[in-house]
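Just one protein chain is left out here, and the rest sit where they should.
For clarity, chains are labelled A, B and C in written order, and residue numbers in each chain start from 1.
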Amino acid sequence: MQFRFTESPIDVGSARRELQTLSAGGYVSFEGWVRDLNDGQEVTRLEYEAFQELAVKEGDRIVTDAMRRFPIKHALCIHRVGSLGLGDMAVWVGVSSAHRGEAFDACRFIIDEVKHRVPIWKKEHYRNGDSGWVNCERCAAAPQHSHALHTHHEHQPHDHHTPEHLATTNPK
Amino acid sequence: MQFRFTESPIDVGSARRELQTLSAGGYVSFEGWVRDLNDGQEVTRLEYEAFQELAVKEGDRIVTDAMRRFPIKHALCIHRVGSLGLGDMAVWVGVSSAHRGEAFDACRFIIDEVKHRVPIWKKEHYRNGDSGWVNCERCAAAPQHSHALHTHHEHQPHDHHTPEHLATTNPK
Amino acid sequence: MQLKIQYYALMREQAGRSDETLDTAAATPAQLYQELAGRYGFTLSRDQLKVAVNSEFSDWSRPLATGDAVVFIPPVAGG
Partner (left out) sequence: MQLKIQYYALMREQAGRSDETLDTAAATPAQLYQELAGRYGFTLSRDQLKVAVNSEFSDWSRPLATGDAVVFIPPVAGG
(Lines give C-alpha, C1' and ligand atoms only; values in the text may rest on other atoms or scores of the structure.)
Protein backbone atom coordinates (compact mmCIF):
# COMPACT_ATOMS: atom_id res chain seq x y z
CA MET A 1 0.00 0.00 0.00
CA GLN A 2 1.53 3.24 -1.18
CA PHE A 3 -1.14 5.43 0.42
CA ARG A 4 -2.07 5.10 4.08
CA PHE A 5 -3.97 6.85 6.85
CA THR A 6 -2.85 7.26 10.43
CA GLU A 7 -4.61 8.60 13.51
CA SER A 8 -1.32 9.29 15.30
CA PRO A 9 1.53 11.64 14.32
CA ILE A 10 3.17 10.62 11.04
CA ASP A 11 6.46 8.80 11.64
CA VAL A 12 8.63 10.32 8.91
CA GLY A 13 11.77 8.44 9.86
CA SER A 14 10.15 5.08 9.40
CA ALA A 15 8.27 6.13 6.24
CA ARG A 16 11.48 7.46 4.69
CA ARG A 17 13.24 4.15 5.33
CA GLU A 18 10.68 2.41 3.11
CA LEU A 19 11.97 4.49 0.18
CA GLN A 20 15.66 3.79 0.65
CA THR A 21 17.51 1.81 -1.96
CA LEU A 22 21.14 1.94 -3.02
CA SER A 23 20.15 2.80 -6.57
CA ALA A 24 18.44 6.04 -5.47
CA GLY A 25 20.52 9.23 -5.59
CA GLY A 26 17.75 11.70 -4.80
CA TYR A 27 14.92 11.90 -2.31
CA VAL A 28 12.22 14.59 -2.18
CA SER A 29 9.59 14.89 0.52
CA PHE A 30 6.62 17.16 1.06
CA GLU A 31 4.93 17.83 4.38
CA GLY A 32 1.67 19.70 4.82
CA TRP A 33 1.57 21.58 8.13
CA VAL A 34 -1.45 23.14 9.85
CA ARG A 35 -0.90 26.87 9.64
CA ASP A 36 -2.33 29.64 11.72
CA LEU A 37 -4.03 31.57 8.94
CA ASN A 38 -6.22 30.48 6.02
CA ASP A 39 -8.04 32.85 3.70
CA GLY A 40 -7.48 35.62 6.22
CA GLN A 41 -9.05 33.71 9.13
CA GLU A 42 -7.07 32.80 12.27
CA VAL A 43 -7.14 29.02 12.59
CA THR A 44 -6.88 27.34 16.00
CA ARG A 45 -7.23 23.66 15.03
CA LEU A 46 -8.39 21.33 12.26
CA GLU A 47 -10.34 18.11 12.00
CA TYR A 48 -9.64 15.74 9.12
CA GLU A 49 -11.95 12.94 8.11
CA ALA A 50 -11.79 10.60 5.12
CA PHE A 51 -13.89 8.05 3.29
CA GLN A 52 -11.04 5.67 3.90
CA GLU A 53 -12.18 2.67 1.90
CA LEU A 54 -12.25 4.67 -1.32
CA ALA A 55 -9.47 7.08 -0.34
CA VAL A 56 -6.79 4.39 -0.01
CA LYS A 57 -7.74 2.98 -3.42
CA GLU A 58 -7.66 6.42 -5.03
CA GLY A 59 -4.42 7.32 -3.25
CA ASP A 60 -2.80 4.08 -4.41
CA ARG A 61 -3.90 4.81 -7.97
CA ILE A 62 -2.23 8.23 -7.76
CA VAL A 63 1.09 6.82 -6.54
CA THR A 64 0.95 4.01 -9.10
CA ASP A 65 0.26 6.60 -11.77
CA ALA A 66 3.27 8.66 -10.58
CA MET A 67 5.49 5.58 -10.83
CA ARG A 68 4.30 5.06 -14.39
CA ARG A 69 4.78 8.69 -15.43
CA PHE A 70 8.16 9.34 -13.81
CA PRO A 71 11.25 7.09 -13.64
CA ILE A 72 11.34 6.94 -9.85
CA LYS A 73 12.30 4.17 -7.42
CA HIS A 74 9.74 4.37 -4.61
CA ALA A 75 6.91 6.65 -3.50
CA LEU A 76 4.63 6.76 -0.50
CA CYS A 77 1.96 9.08 0.91
CA ILE A 78 0.64 9.08 4.47
CA HIS A 79 -2.32 11.25 5.52
CA ARG A 80 -3.36 11.92 9.06
CA VAL A 81 -6.99 11.98 10.22
CA GLY A 82 -8.54 13.25 13.45
CA SER A 83 -7.95 16.44 15.36
CA LEU A 84 -4.77 18.43 14.59
CA GLY A 85 -3.28 21.50 16.21
CA LEU A 86 -1.22 24.33 14.70
CA GLY A 87 2.09 23.11 13.31
CA ASP A 88 0.99 19.46 13.15
CA MET A 89 1.78 17.48 10.02
CA ALA A 90 -1.37 16.59 8.08
CA VAL A 91 0.21 14.80 5.14
CA TRP A 92 3.58 13.47 4.07
CA VAL A 93 4.75 12.46 0.58
CA GLY A 94 8.16 10.92 -0.09
CA VAL A 95 9.79 9.91 -3.39
CA SER A 96 13.19 8.40 -4.15
CA SER A 97 14.75 8.19 -7.61
CA ALA A 98 18.06 7.87 -9.40
CA HIS A 99 18.08 11.57 -10.38
CA ARG A 100 16.56 14.51 -8.55
CA GLY A 101 14.38 16.02 -11.29
CA GLU A 102 11.99 13.09 -11.36
CA ALA A 103 11.73 12.99 -7.58
CA PHE A 104 10.64 16.66 -7.51
CA ASP A 105 8.16 16.15 -10.35
CA ALA A 106 6.65 12.98 -8.91
CA CYS A 107 6.37 14.36 -5.38
CA ARG A 108 4.55 17.44 -6.61
CA PHE A 109 2.31 15.39 -8.86
CA ILE A 110 1.30 13.15 -5.96
CA ILE A 111 0.43 15.93 -3.51
CA ASP A 112 -1.45 17.89 -6.20
CA GLU A 113 -3.53 14.86 -7.15
CA VAL A 114 -4.14 13.83 -3.54
CA LYS A 115 -5.49 17.28 -2.71
CA HIS A 116 -7.61 17.20 -5.83
CA ARG A 117 -9.02 13.67 -5.96
CA VAL A 118 -8.85 11.82 -2.67
CA PRO A 119 -12.02 11.94 -0.49
CA ILE A 120 -10.60 13.72 2.55
CA TRP A 121 -12.24 16.71 4.22
CA LYS A 122 -11.07 19.23 6.76
CA LYS A 123 -13.01 21.41 9.12
CA GLU A 124 -11.24 24.53 10.29
CA HIS A 125 -11.93 26.03 13.70
CA TYR A 126 -11.29 29.76 13.96
CA ARG A 127 -10.24 32.03 16.79
CA ASN A 128 -13.54 33.93 16.53
CA GLY A 129 -15.45 30.73 17.37
CA ASP A 130 -16.63 29.96 13.84
CA SER A 131 -15.80 26.78 12.01
CA GLY A 132 -16.21 25.56 8.47
CA TRP A 133 -15.59 22.70 6.05
CA VAL A 134 -12.94 23.91 3.64
CA ASN A 135 -14.23 24.24 0.04
CA CYS A 136 -17.80 23.59 1.22
CA GLU A 137 -18.98 26.48 3.32
CA ARG A 138 -19.01 29.03 0.56
CA CYS A 139 -20.93 26.63 -1.66
CA ALA A 140 -23.34 26.21 1.23
CA ALA A 141 -23.68 29.93 1.83
CA ALA A 142 -24.64 30.69 -1.75
CA PRO A 143 -25.55 27.54 -3.65
CA GLN A 144 -27.16 29.60 -6.40
CA HIS A 145 -23.67 30.89 -7.29
CA SER A 146 -22.09 27.51 -7.33
CA HIS A 147 -20.79 27.80 -10.87
CA ALA A 148 -18.96 31.03 -10.19
CA LEU A 149 -17.60 29.66 -6.93
CA HIS A 150 -16.34 26.54 -8.58
CA THR A 151 -13.32 28.33 -9.90
CA HIS A 152 -12.27 28.74 -6.31
CA HIS A 153 -12.52 25.03 -5.52
CA GLU A 154 -10.18 22.17 -6.21
CA HIS A 155 -13.17 19.94 -6.78
CA GLN A 156 -13.72 19.24 -10.44
CA PRO A 157 -15.39 16.44 -12.33
CA HIS A 158 -12.85 13.88 -13.48
CA ASP A 159 -12.50 11.78 -16.52
CA HIS A 160 -10.41 9.33 -14.50
CA HIS A 161 -13.52 7.68 -13.13
CA THR A 162 -15.65 6.77 -16.02
CA PRO A 163 -17.66 3.58 -15.72
CA GLU A 164 -14.86 1.30 -16.95
CA HIS A 165 -13.44 1.48 -13.44
CA LEU A 166 -16.66 0.03 -12.14
CA ALA A 167 -16.57 -2.92 -14.46
CA THR A 168 -13.68 -4.41 -12.52
CA THR A 169 -14.60 -3.38 -8.99
CA ASN A 170 -18.35 -3.83 -8.89
CA PRO A 171 -19.45 -7.42 -8.29
CA LYS A 172 -22.94 -6.80 -9.63
CA MET B 1 23.99 30.93 8.20
CA GLN B 2 21.65 29.31 5.74
CA PHE B 3 24.35 27.09 4.25
CA ARG B 4 26.55 24.89 6.41
CA PHE B 5 29.01 22.01 6.23
CA THR B 6 29.19 19.04 8.54
CA GLU B 7 31.70 16.21 8.89
CA SER B 8 29.20 13.96 10.66
CA PRO B 9 25.86 12.58 9.42
CA ILE B 10 23.34 15.35 8.68
CA ASP B 11 20.79 15.67 11.50
CA VAL B 12 17.59 16.21 9.50
CA GLY B 13 15.31 16.37 12.53
CA SER B 14 17.16 19.27 14.02
CA ALA B 15 17.62 21.05 10.67
CA ARG B 16 13.90 20.73 9.92
CA ARG B 17 13.01 22.31 13.25
CA GLU B 18 14.87 25.47 12.20
CA LEU B 19 12.32 25.89 9.39
CA GLN B 20 9.18 25.47 11.48
CA THR B 21 6.86 28.41 11.90
CA LEU B 22 3.11 28.49 12.43
CA SER B 23 2.64 30.55 9.28
CA ALA B 24 4.09 27.79 7.08
CA GLY B 25 1.66 25.34 5.50
CA GLY B 26 4.12 23.49 3.29
CA TYR B 27 7.59 22.03 3.69
CA VAL B 28 9.70 20.48 0.93
CA SER B 29 13.04 18.79 1.46
CA PHE B 30 15.62 17.29 -0.84
CA GLU B 31 18.26 14.75 0.14
CA GLY B 32 21.14 13.63 -2.06
CA TRP B 33 22.11 10.01 -1.37
CA VAL B 34 25.26 8.17 -2.46
CA ARG B 35 24.09 5.66 -5.02
CA ASP B 36 25.74 2.49 -6.18
CA LEU B 37 26.02 3.36 -9.86
CA ASN B 38 27.17 6.49 -11.68
CA ASP B 39 27.66 6.73 -15.43
CA GLY B 40 27.61 2.96 -15.60
CA GLN B 41 30.36 2.48 -13.00
CA GLU B 42 29.81 0.62 -9.72
CA VAL B 43 30.57 3.03 -6.91
CA THR B 44 31.78 1.79 -3.52
CA ARG B 45 32.35 5.08 -1.66
CA LEU B 46 32.79 8.82 -2.15
CA GLU B 47 34.98 11.54 -0.75
CA TYR B 48 33.69 15.09 -0.62
CA GLU B 49 35.88 18.13 -0.10
CA ALA B 50 35.05 21.82 -0.24
CA PHE B 51 36.72 25.20 -0.34
CA GLN B 52 34.67 25.98 2.72
CA GLU B 53 35.49 29.66 3.19
CA LEU B 54 34.09 30.54 -0.23
CA ALA B 55 31.50 27.75 -0.33
CA VAL B 56 29.57 28.96 2.71
CA LYS B 57 29.45 32.49 1.27
CA GLU B 58 28.27 31.22 -2.12
CA GLY B 59 25.78 28.83 -0.50
CA ASP B 60 24.38 31.66 1.63
CA ARG B 61 24.02 33.81 -1.47
CA ILE B 62 22.03 31.04 -3.15
CA VAL B 63 19.62 30.66 -0.24
CA THR B 64 19.27 34.43 0.10
CA ASP B 65 18.57 34.61 -3.62
CA ALA B 66 15.89 31.89 -3.26
CA MET B 67 14.23 33.85 -0.46
CA ARG B 68 14.14 36.91 -2.72
CA ARG B 69 12.78 35.02 -5.74
CA PHE B 70 10.14 32.92 -4.01
CA PRO B 71 7.68 33.89 -1.24
CA ILE B 72 8.97 31.32 1.25
CA LYS B 73 9.37 31.39 5.02
CA HIS B 74 12.70 29.67 5.71
CA ALA B 75 15.34 27.75 3.80
CA LEU B 76 18.49 25.92 4.77
CA CYS B 77 21.10 23.72 3.09
CA ILE B 78 23.58 21.42 4.81
CA HIS B 79 26.35 19.64 2.91
CA ARG B 80 28.47 16.85 4.26
CA VAL B 81 32.20 16.54 3.64
CA GLY B 82 34.58 13.63 4.19
CA SER B 83 34.23 9.96 3.33
CA LEU B 84 30.71 8.64 2.59
CA GLY B 85 29.44 5.14 1.99
CA LEU B 86 26.58 3.92 -0.21
CA GLY B 87 23.21 5.24 0.96
CA ASP B 88 24.75 8.06 3.02
CA MET B 89 23.21 11.51 2.77
CA ALA B 90 25.58 13.97 1.07
CA VAL B 91 23.35 17.04 1.07
CA TRP B 92 20.05 18.20 2.54
CA VAL B 93 17.90 21.17 1.49
CA GLY B 94 14.74 22.19 3.36
CA VAL B 95 12.24 24.96 2.59
CA SER B 96 9.06 26.03 4.39
CA SER B 97 6.44 28.35 2.94
CA ALA B 98 2.79 29.32 3.23
CA HIS B 99 1.86 27.44 0.05
CA ARG B 100 3.46 24.35 -1.43
CA GLY B 101 4.27 25.55 -4.96
CA GLU B 102 6.89 28.02 -3.79
CA ALA B 103 8.49 25.47 -1.47
CA PHE B 104 8.96 23.04 -4.37
CA ASP B 105 10.33 25.76 -6.65
CA ALA B 106 12.71 27.18 -4.07
CA CYS B 107 14.01 23.79 -2.95
CA ARG B 108 14.77 22.80 -6.53
CA PHE B 109 16.37 26.15 -7.27
CA ILE B 110 18.66 25.82 -4.26
CA ILE B 111 19.90 22.30 -4.99
CA ASP B 112 20.38 23.11 -8.70
CA GLU B 113 22.43 26.20 -7.90
CA VAL B 114 24.42 24.48 -5.15
CA LYS B 115 25.44 21.69 -7.54
CA HIS B 116 26.30 24.27 -10.16
CA ARG B 117 28.08 27.03 -8.27
CA VAL B 118 29.39 25.99 -4.87
CA PRO B 119 33.05 24.86 -4.74
CA ILE B 120 32.54 21.28 -3.60
CA TRP B 121 34.18 18.28 -5.24
CA LYS B 122 33.63 14.57 -5.04
CA LYS B 123 35.91 11.68 -5.80
CA GLU B 124 34.22 8.41 -6.64
CA HIS B 125 35.83 5.09 -5.82
CA TYR B 126 34.74 2.21 -8.04
CA ARG B 127 34.44 -1.52 -7.51
CA ASN B 128 37.11 -2.13 -10.17
CA GLY B 129 39.65 -0.19 -8.09
CA ASP B 130 39.59 2.98 -10.16
CA SER B 131 38.67 6.35 -8.77
CA GLY B 132 37.98 9.74 -10.24
CA TRP B 133 37.01 13.34 -9.53
CA VAL B 134 33.50 13.79 -10.91
CA ASN B 135 33.36 16.29 -13.82
CA CYS B 136 37.17 16.47 -13.90
CA GLU B 137 38.56 13.16 -15.07
CA ARG B 138 37.18 13.34 -18.56
CA CYS B 139 38.55 16.86 -18.89
CA ALA B 140 41.85 15.48 -17.71
CA ALA B 141 41.76 12.51 -20.07
CA ALA B 142 41.18 14.62 -23.14
CA PRO B 143 41.82 18.28 -22.43
CA GLN B 144 42.00 19.00 -26.14
CA HIS B 145 38.27 18.16 -26.34
CA SER B 146 37.31 20.33 -23.45
CA HIS B 147 34.80 22.41 -25.38
CA ALA B 148 32.88 19.40 -26.58
CA LEU B 149 33.00 17.86 -23.11
CA HIS B 150 31.76 21.02 -21.52
CA THR B 151 28.22 20.23 -22.49
CA HIS B 152 28.47 17.28 -20.16
CA HIS B 153 29.61 19.37 -17.20
CA GLU B 154 27.67 21.49 -14.80
CA HIS B 155 30.57 23.92 -14.70
CA GLN B 156 29.86 27.06 -16.66
CA PRO B 157 31.17 30.59 -16.46
CA HIS B 158 28.87 32.78 -14.39
CA ASP B 159 27.80 36.32 -14.65
CA HIS B 160 26.93 36.27 -10.95
CA HIS B 161 30.48 36.94 -9.96
CA THR B 162 31.61 39.96 -11.80
CA PRO B 163 34.10 42.24 -10.07
CA GLU B 164 31.44 44.26 -8.23
CA HIS B 165 31.33 41.46 -5.67
CA LEU B 166 34.97 42.05 -4.99
CA ALA B 167 34.47 45.71 -4.26
CA THR B 168 32.77 44.88 -0.97
CA THR B 169 34.79 41.84 0.05
CA ASN B 170 38.28 42.73 -1.00
CA PRO B 171 40.09 44.98 1.50
CA LYS B 172 42.66 46.04 -1.07
CA MET C 1 -34.93 -1.62 -2.46
CA GLN C 2 -32.57 -1.36 0.49
CA LEU C 3 -29.49 0.83 0.23
CA LYS C 4 -26.75 1.66 2.71
CA ILE C 5 -25.80 5.36 2.79
CA GLN C 6 -22.74 6.89 4.50
CA TYR C 7 -22.37 10.61 5.14
CA TYR C 8 -19.16 12.59 5.53
CA ALA C 9 -18.13 16.10 6.54
CA LEU C 10 -20.73 18.82 5.92
CA MET C 11 -23.29 16.28 4.70
CA ARG C 12 -22.85 14.18 7.84
CA GLU C 13 -23.59 17.25 9.91
CA GLN C 14 -26.58 18.27 7.79
CA ALA C 15 -28.02 14.72 7.79
CA GLY C 16 -27.37 14.40 11.52
CA ARG C 17 -25.99 10.88 11.04
CA SER C 18 -22.94 9.01 9.72
CA ASP C 19 -24.84 6.24 7.99
CA GLU C 20 -28.24 4.69 7.57
CA THR C 21 -29.95 1.81 5.79
CA LEU C 22 -32.76 3.11 3.68
CA ASP C 23 -35.79 1.67 1.87
CA THR C 24 -36.14 3.66 -1.32
CA ALA C 25 -37.61 3.62 -4.79
CA ALA C 26 -34.66 5.67 -6.16
CA ALA C 27 -33.28 3.83 -9.17
CA THR C 28 -30.06 5.85 -9.54
CA PRO C 29 -27.70 7.93 -7.36
CA ALA C 30 -29.19 11.04 -8.97
CA GLN C 31 -32.69 10.12 -7.84
CA LEU C 32 -31.41 9.11 -4.42
CA TYR C 33 -29.69 12.44 -3.95
CA GLN C 34 -32.85 14.32 -4.88
CA GLU C 35 -34.82 12.31 -2.32
CA LEU C 36 -32.25 12.85 0.47
CA ALA C 37 -31.66 16.52 -0.32
CA GLY C 38 -35.40 17.03 0.13
CA ARG C 39 -35.37 15.21 3.45
CA TYR C 40 -32.20 16.74 4.99
CA GLY C 41 -31.96 20.10 3.22
CA PHE C 42 -28.44 19.51 1.89
CA THR C 43 -27.00 22.85 0.78
CA LEU C 44 -24.56 21.39 -1.75
CA SER C 45 -25.95 21.13 -5.25
CA ARG C 46 -25.44 17.89 -7.13
CA ASP C 47 -22.90 19.38 -9.52
CA GLN C 48 -20.65 20.08 -6.54
CA LEU C 49 -20.59 16.42 -5.56
CA LYS C 50 -19.23 13.15 -6.78
CA VAL C 51 -20.84 9.85 -5.86
CA ALA C 52 -19.41 6.45 -4.99
CA VAL C 53 -21.21 3.11 -5.13
CA ASN C 54 -19.63 0.15 -3.33
CA SER C 55 -16.46 2.14 -2.66
CA GLU C 56 -15.81 3.15 -6.26
CA PHE C 57 -16.59 6.39 -8.04
CA SER C 58 -19.80 6.03 -10.02
CA ASP C 59 -21.96 7.67 -12.62
CA TRP C 60 -25.02 9.51 -11.34
CA SER C 61 -27.19 7.49 -13.71
CA ARG C 62 -25.89 4.03 -12.81
CA PRO C 63 -28.76 1.66 -11.88
CA LEU C 64 -28.73 0.86 -8.17
CA ALA C 65 -29.29 -2.64 -6.81
CA THR C 66 -30.48 -3.68 -3.39
CA GLY C 67 -27.63 -3.83 -0.90
CA ASP C 68 -25.55 -1.18 -2.72
CA ALA C 69 -23.54 1.18 -0.50
CA VAL C 70 -23.78 4.80 -1.63
CA VAL C 71 -21.58 7.72 -0.56
CA PHE C 72 -21.99 11.32 -1.71
CA ILE C 73 -18.64 13.11 -1.88
CA PRO C 74 -18.52 16.85 -1.13
CA PRO C 75 -15.64 18.98 -2.43
CA VAL C 76 -12.46 17.42 -1.05
CA ALA C 77 -9.79 19.24 0.95
CA GLY C 78 -6.99 16.85 1.82
CA GLY C 79 -3.42 17.85 2.52
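In the analysis below, a contact is a pair of C-beta atoms (placed from the backbone, for glycine too) under 8 Å apart; a residue touches a chain by one contact, two chains touch by 3 or more.
Every value quoted in this text rests on a predicted model; they were computed, and no experiment measured them.
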Neighbouring shown chains of the undisplayed chain, as defined at the top: B
In the complete assembly, which of B:R16, B:H74, B:R100 or B:R117 touches the absent chain? B:R117
In terms of residues, what is the contact footprint of the unshown chain on chain B? 32, 48-51, 53-54, 57-58, 79, 90-91, 111, 114-123, 133-137, 139-140, 143, 146-147, 150, 153-155, 157-158, 160-163, 165-166, 169-172
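Operating definition for what follows: only the chains that are shown with their structure count from here on.
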Most central chain by CA mean? A
By count of C-beta pairs in contact, what is the leading chain pair? A-C
Of the other chains, whose C-alpha centre is the longest way from the centre of chain A? B
Cα centre of chain A to Cα centre of chain B, whole Å, reads 30
Just curious, how far off is chain C from chain A if you go by their C-alpha centres, in Å? 22
Per the C-alpha centroid definition, the whole-Å distance linking chain B and chain C comes out as 52
Residues of chain B touching at least two other chains: none
Among the residues of chain C, pick out those that touch two or more other chains and give their numbers. none
